[in-house]
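A single protein chain has been omitted from the complex, and every remaining protein chain is retained in its original position.
We call the chains A and B, going by the order they appear; numbering starts again at 1 in every chain.
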Amino acid sequence: MNTGEKTSIPNEVVAPQVEARAATNTILLCAGGACISSGEESCLTSLRATLEKYALQDVVKVVETGCMGMCDAGPLMILYPEGVFYQKLKPSDMELIVSEHLLKGRIVESKLFENPNTKVKITSAYDDHPFFTKQVKIATRNMGIIDPMSIEEYIAHDGYFSLQKVLQEMTPEQVIDTIKRSGLRGRGGAGFPTGLKWELARKVPGNEKYVLCNADEGDPGAFMDRSILEGDPHSVLEAMVIAGYAIGAQKGYIYIRAEYPLAIERLNEGIKQAKAYGLFGENIMGSGFSFDLEIRMGAGAFVCGEETALIESVEGKRGQPRVKPPFPAQKGVWNKPTLNNNVETYANIPTIILKGPEWFASIGTEKSKGTKVFCLAGKIKNTGLVEVPIGITLREIVYDIGGGIPNNKAFKAVQTGGPSGGCIPAQYLDMPIDYESLKTIGTMMGSGGMVFMDEDTCMVDVAKFFLEFSVDESCGKCTPCREGNRVMHEILERITSGEGEEGDIEKLETLGQSIIDSSLCGLGQSSPQPVLSTIRYFRDEYEAHIKEKRCPAKVCRPLIRYQIDESKCVGCTACAKVCPVSAISGEIKKPHTIDPEICTRCGSCIGVCRFGAISRVTPA
Amino acid sequence: MVVDQTLEKVKDIIEAVKKEQSLEEGDILINCLHKVQDVYQNFVPSEAAEIVAESLNVPLSKVYEVLTFYTMFSTKTRGTFIIRVCNSLPCHVTGGAKIIETLFEELKVGFGGTTEDGLFTLEKTGCLGLCGVGPVIMINDQFYGNLTPERVVEIIAGYRKKGRAGT
Partner (left out) sequence: MAKVKSLEELMKIKEKSLKDLQMRDTEKKGKIVVAMGTCGIAAGAKDTLQAIVSELAENKIDDLSVVQSGCMGLCEVEPTVEVHMEGQSPIIYGHVTPEQAKRIVQQHILGGKVVSDLMVRKGEI
């Protein structure tokens, strides 16, 4: 069977007369206000006529769209599926576009859209989609591109070339110097300079040292470490061997959550393959250097992401933090000098070695070099994983890469740094995202999780949510964290149920500060941050809850009530049918009413009303 | 008799883990407990804990320290299927509360509860790292994302069928 013929696309097939030669089957014409005013309608008429002339009216669909947002260049047109973008159209251009592009499959260069900033002509709308173009991929360079179960594909993308260079051409000091000069900082949260960390670990005397990889990713909203390990396990393995060579360690551990079974599987397979090629284990690449590592699983304890708790857990104990100093570089696993970095940090190392520290340092800002992987989650159009140069503005992340907030809602805030971080409100949209800038506004880079919130999100509810997390996950060692967070949670519980009292906000602030001052580990010290940061930027929302018993976002159930607008209700009974507690009554075709005493505020009715007659009101 | 056989199995598991992971000996407790728990269907009974303590040469108190600290371990019997619901903010803002309500209704148990037929135990978990496809649940080692209440009902029904066929 000749499947080769079957699989060719129409561009290469001589098309019957009625069929267009290019693959185009849809033409989008921008019918935004600006394009209409610059002549879109006459272009549309002309386009339709031209299509008819060539008998293409049934093959090509013409769609008028809303504003494409590049009004200067209007009227605009996109041809799908190729995604070719034409600008500044006149009715007379239609003949050219149909006869050249559609029939002959040739792009009409003179009408191509030009990026106003770069002056580069864009052939495809997709190629220039900011979700892709604003990204610079270093740590995630192979993700989604290679087969993670194939070491050969990793090698095909320059994998293990850095290891070869390190083992056969560089001294450990040169490796450390390279990392130092690159300006790479820890991607797990605090941003400690990686090169310095390596140097400290090298300088501690001792023959037995450990290289540790923190893959206990637990921050809500962060999943880059899982994705890297699942998509490109060798990048981390290669980096850990390099780290072992640099600090003088022959053993290592990857500590990973038990919730990531696929990542564990792929790492184990990766180790096996690398050993088979002699790139891991005994006498690597014939250099005389040996390095082996094992995987240690967590068992569902967030606190193990803290480095000293992680070390305890690696040793098979309860994951409770140790007192620092001594730091892990001096006394880590089995009280031996230990180097600990997170997954994303390691994933950067091979590229830095290969392309040089100067190249890496040319990306990012003065104090924060390179890129950072962010996970976009919550109320954002393009949820997903992106890698961008550090110093990019929040606005670019939200509106260009993230595609904005869904359903035309307004951006309210973004939570960064998970339960240890804080929120960034709309007034800082133009602030660059780097370690220092985030600190000045009361949050932190953290592991890179970004949870977006829109106008329908209640900030007090969000703070309560994070605190609940900290209460659940506190290891229990220090009283301020164990008990203090519980009390803060109780206060928030009161506020959101309408029983807040004057002075509650101040209580939260004092209590939060003392937890920060008196907890042992980083997690305890940062656990009140979400509350303090929401108070800082959304104090009015707290006050509304306490003083007016009102939830401005209409989220906190005890503070809202559902009501039916009689003028809009047609009595279709859809809401009454869906109500799980039969709180809605009324005759058919007559306005219905909701009994607030019975109503549980589940919101099912709002979803089914096709007339927009049901709304939430606050105070209840 | 069945119990004795399983106890033998526990010893074998520990030996296998010891052989597989040869770097250090004292640190394989957590990995062993994971494997033991798999054998006993999601919990570690006291007799198994004793064997673990004996074979690894650690005090029994230490085994229990670890068992009670980590949320994924249990010393009490649990259902055949453990449903872990992601309880983090990204899943919360994308409709996680509705999923939790549906699970409560479907299973008629709260968090920490096991259904009467012994099939399901409902637990909450921290972020599962699948925020892009939230809300998410994990049933044993399978993940389900982009959930709606309808889909949850469907999934549970599937497991019910599987569970009943198995018993």
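Here is the rule we use: a contact is a pair of C-beta atoms (placed from the backbone, for glycine too) under 8 Å apart; a residue touches a chain by one contact, two chains touch by 3 or more.
Since the structure is predicted, the reported quantities are computational estimates derived from the model, not experimental observations.
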Partners of the unshown chain among those that are drawn: A, B
Contact residue for the chain not shown (choose from B:L107, B:V136 or B:V152): B:V136
Omitted-chain contact residue, chosen from A:Y160, A:F302, A:F452 or A:Y537: A:Y160
Given A:K197, A:R226, A:K464 or A:K549, the one touching the chain that is not displayed: A:R226
Hidden partner chain, touching residue among A:T26, A:Q174 or A:T600: A:T26
Touching residues on subunit B - with respect to the absent chain: 129-133, 136, 143-146
Touching residues (missing chain, whole complex) on subunit A: 1, 3-4, 6-10, 13, 23, 25-26, 80-83, 124, 126-127, 129, 132, 140, 142-150, 152-153, 155-156, 158, 160-161, 164, 168, 223, 226-228, 230-232, 260, 262-263, 276-279, 285-286, 381-387
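Methods note: only the chains that are shown with their structure count from here on.
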Between subunit A and subunit B, centroid-to-centroid distance (C-alpha), Å: 28
Complex interface listing, subunit A residues touching subunit B: 217-223, 225-226, 251, 253, 258-261, 292-294, 296-302, 313-319, 334, 375-379, 383-385, 415, 449, 451, 453, 457, 462, 465-466, 469, 472-473, 475, 602
Touch list for subunit B against partner subunit A, complex: 21, 23-24, 26-31, 33-34, 58, 62, 65-66, 69-73, 87-90, 92-94, 101, 125-132, 134, 138, 141
